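Worksheet for the structure shown next.
Note that this is a trimmed complex: some chains were dropped, and none of the rest were shifted.
Lettered A and B in written order, each chain numbered from 1.
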Amino acid sequence: MFEVIYLLEMIGVIAFAFSGMIAARAKNMDPVGIYTIAFITALGGGTLRDLIMDNHPLYWIRHEEQPILILALAVAYSYLRPLSRLRESNIIVPDAIGLGIFTMLGAQLALELGHSFFIASLLGVMTGTFGGLLRDTLCNEVPFIFRKDQVYASVAFAGCWLSFLVDYLFHQTEIALAAGVVAIVVLRLLAVRFDIRLQRDQPEPR
Amino acid sequence: MFEVIYLLEMIGVIAFAFSGMIAARAKNMDPVGIYTIAFITALGGGTLRDLIMDNHPLYWIRHEEQPILILALAVAYSYLRPLSRLRESNIIVPDAIGLGIFTMLGAQLALELGHSFFIASLLGVMTGTFGGLLRDTLCNEVPFIFRKDQVYASVAFAGCWLSFLVDYLFHQTEIALAAGVVAIVVLRLLAVRFDIRLQRDQPEPR
């Protein structure tokens, strides 16, 4: 079980790192900028989660193979041509997996520390989305939360509550976690596929 | 006493949440964006304060009714027409109350934890203003601290020192706190009414 979680987590870290590097490359950053954005995108959510819950040492300090892996990816991405051809569209699936895993692990940790379902769902969503928020704030003219993109945070929120419901009904933490992750991944991919949004963009009133 | 503080604190949270939602609406954000900005504006100052002073669990984790209330406000604001007609000018008074309450509670907590007057006044000002700083950084083209608005942080700073002086003279913590809050609210409203600034905006040199 732990190995499966760790493997999925690694997929999430790698996917988020790539989404950061692609955004940094689009802004024409140098290799240090690319590593910075990759690091922040992949590990920012977990850092916020651990700081808010006073969970020390931080996740990436306990698992230093993750910042090292991101450094290796950033060097490879900066200097190897094939990797640098990756586009945002290539990482939609791993990004959705990352969102699902990070969200559910954040929520799960909050529950273990004795917090309520509502607080756990908030912390889950923060864990899953904060890295991307920082990436977009640092890399885009139009920050992420300004855009009416396909549902993202809402999907993470819904997945948390589905997972809590499954846990309440069947008292099986592993199955509940898995259900949450699967729900988030599936809902996110459906949202991208069918362009599901909470609200449409309108021309800004002036 | 505690009930009065809690009531005033609630007024501050609600006022700051509305100021966040109004700013988010002006940027045409969807309901998730509106909740995000409302949450950050209302709870950002207290989060910074608690992280800096290592005061765990964080304020809004201990009082989860506050993020729940903000969620309800964000849903109502997104879908109920009358609420969405609120303008910045409707919340000047509650915003001033929020500034006064948050600043003095932040300073008070710092004193209780044994910090000096100067550190307490800094932490008070941070608690009172950080939420608004984040709101403006995320929502405005021109962040808050770039503008030469009517005095805001300075008023909070002055209120802290007035309160410390009252406490030193009369040894009545409650009265000192109240004096600080009243001073900040009154000075802030006077500053808005009479357009008091530290410096005037000049055309930026190019």
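Methods note: a contact is a pair of C-beta atoms (placed from the backbone, for glycine too) under 8 Å apart; a residue touches a chain by one contact, two chains touch by 3 or more.
Quantities reported herein were computed from a predicted structural model and do not represent experimental measurements.
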Practice task
Quick one: how many copies does the complete complex have, if 2 are shown in place?
Solution key: 3
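The rule is short, and it goes like this: only the chains that are shown with their structure count from here on.
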Practice task
Provide the C-alpha centroid distance between chain A and chain B, rounded to the nearest whole angstrom.
Solution key: 30
Handout entry: Residues on chain B engaged by chain A in the complex (per definition of touch)
Key = 27-33, 36-37, 47, 51, 54, 56-58, 61, 64, 67-68, 138
Problem - Residues on chain A engaged by chain B in the complex (per definition of touch) - result: 51-54, 115-116, 118-119, 122, 137, 143, 145-146, 148, 151-154, 197-199, 201-202, 204-205
